[in-house]
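See structure below.
Here is chain A:
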Amino acid sequence: MFFKQSLLILKRDLKIEFRNKSLLLSMIIFAVLFQVFLQIVFDANIEAIKKIAAGVLWIPILLSALLGFSKYGIAERENDALTGLLIAPVDRGAIFLGKLLGNLLFVFIVVIISVPVFFLFLKQPFPESIGLLLFTLFLGSWGFVALGVFFTTLAQSSSITDLLVPIMIFPLAVPLFLAISQLTEMALYPSIVMGQDLWVLLLVGYNILFTIAPLFLFDILLEV
Partner candidate 1 sequence: MTYLFIGVSVMWIGILVYMGRLFQQQKQVSQQLDNMKNEARQ
Partner candidate 2 sequence: MIQRFIDPIKLILTGITAILIGIQLYMVFFFAPIEKYMGIVQKIMYFHVPTAFVAFAAFGVVFGAGILYLITKNKKWDYLAVSSAEIGVLFTTFVLILGSMWARPVWNTWWVWDDPRLVTSLILWFIYVAYLLIRTSVKGEERHRKFAAVFGIIGFIDVPLVYFSVLWWRTIHPKVIDENGANMPPEMANTLFFSMFAFMVLFATMLLYRYVLESQREKVKEIRQHSMSERTDF
């Protein structure tokens, strides 16, 4: 029942978003554009970029995810449809999960397009530990999106402006950023392999914390 409800919400959101298309397209274009912008700013010097490669890879993805948080599910606010959801006999955790999956799908699409662009422009040889890179991309986006969806949904239902959302989530995401930047560095330049397990542990732990806690907290937090 719980998953059925999440899927229902997910399907509805995707139908709306794909019908309008504007959000996904702008997220993708933003990510690629920002990628190009960073390369120009840092002068595309391969030696120099090696040091900041993880940042160049991640920053466009994270910022375009941020773009998505406030705009995804905007249909919900239009006719106060969120209230319609809250009145229905739906587990609020299911609402969170549905929104999380939808946002995540969008961010994954951005990743799929933005990461190859990264390799294309940098003329990088293929990363050596592709497995680690994919793992990091997957869990890194997951953690960030979970955190973002949690706070955006709460902020929207508490009449807090969207403006505050980045200010709230970036400090909380510091452990996540450190983990993904370190792991990405290791994946791209496998010469430095120190404390990899530790970072994987941190990343997994962070994901579990910010996925499971909202599932239970949402029911308490969305009631008034």
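On how the list was made: all candidates are chains of the complex that A comes from, given by their letters.
General remarks:
Following the convention adopted for this analysis, a contact is a pair of C-beta atoms (placed from the backbone, for glycine too) under 8 Å apart; a residue touches a chain by one contact, two chains touch by 3 or more; residues count from 1.
This is a predicted model, so every value here is computed, not measured.
One candidate among 1 or 2 touches chain A in this complex; it is 2, while the rest do not. Of all residues in chain A, only 151, 154-155, 157-161, 164, 167-168, 170-172, 174-175, 178-179, 182, 192, 194-195, 198-199, 202, 206, 209, 213, 217, 220-221, 224 touch candidate 2 in the complex they form.
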